[in-house]
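This is the structure, below, for whatever I ask next.
Apart from one protein chain that is not included, each protein chain of the complex appears where it belongs.
Now for chain A:
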């Protein structure tokens, strides 16, 4: 072997290893995208079959599993009401908890404890949230199955997401703004309400929308708290309601083709709602992103 001057070329073995690693990494991404494409393609292709006015305006009342027709109006109404109620419960609690953690907690023992349990709460399985509401609200307090019970379960899943995203946004607010406000003699709570929260507003809204999108697709907690109905029930506080995810679950467990078709269209409607919420969230954050404005 001759002694070479200067930089030696990369040996064949190292080059092959590098090439193999690159191929594997590209392959991993391709493999991850395949199921996404497959799911979206099937949902769109099969869902469009029944995506008509009847589906959006009719319930399943008096429609047997084998009959064609029927729709998900009752489920769409139920989902919208349940998610709205869940947000009404979870957003104030989540928002105020984040305010506590950032503005008042000061890294004390209570704030570290709350912070830790917010993380743990993120990992609570959705079915456990449903079981808790079943055990507490329905079995111990003796309430009936209702849309509101479902909203309670969903709000438990929403809270930690709202806390985390709001907390992150509040921490992005420059301390100089707070100090300027204090210097003008504005009390702390007014500084938070009039300076800190408005500054972080768009980021908070984005986080809330993402949280809403997350729970809108939840099925398991509804199964245990809202129960099933084929009729329209516009009152979320009284009697069983329906939810769109529950509707998809119910129809897809049936063997008939017409039911499976309804399930696909329900899935399409659900994905459209979730994607719309995601898109709105991204648009809001893009529209007034502090990072982009430099």
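In this section, a contact is a pair of C-beta atoms (placed from the backbone, for glycine too) under 8 Å apart; a residue touches a chain by one contact, two chains touch by 3 or more; residues count from 1.
We adopt the following convention: contacts and distances are computed from a predicted model.
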Checklist entry - Looking at UniProt, which of "DNA-binding protein", "Cation acetate symporter", "Phosphate transport system permease protein" or "SusC/RagA family TonB-linked outer membrane protein" names the chain we cannot see? => result "Phosphate transport system permease protein"
Item to check | Options A:116, A:201 or A:287, residue touching the unrepresented chain | outcome: A:116
Item to check | Selected from A:72, A:85 or A:156 as touching the chain missing from the view | outcome: A:156
Checklist outcome for this item: Missing-chain contacts on chain A, rising order, are 7, 10, 14-15, 17-18, 21-22, 24-29, 31-33, 35-36, 38-40, 42-43, 92-97, 99-106, 110-111, 113-114, 116-129, 131-132, 134-136, 139-140, 156, 159-160, 163-165, 167-168, 171, 175, 178-179, 182-183, 185-190, 192-193, 213, 216-220, 223-224, 245, 248-249, 252-253, 260, 263-264, 267, 270-271, 274-275, 278
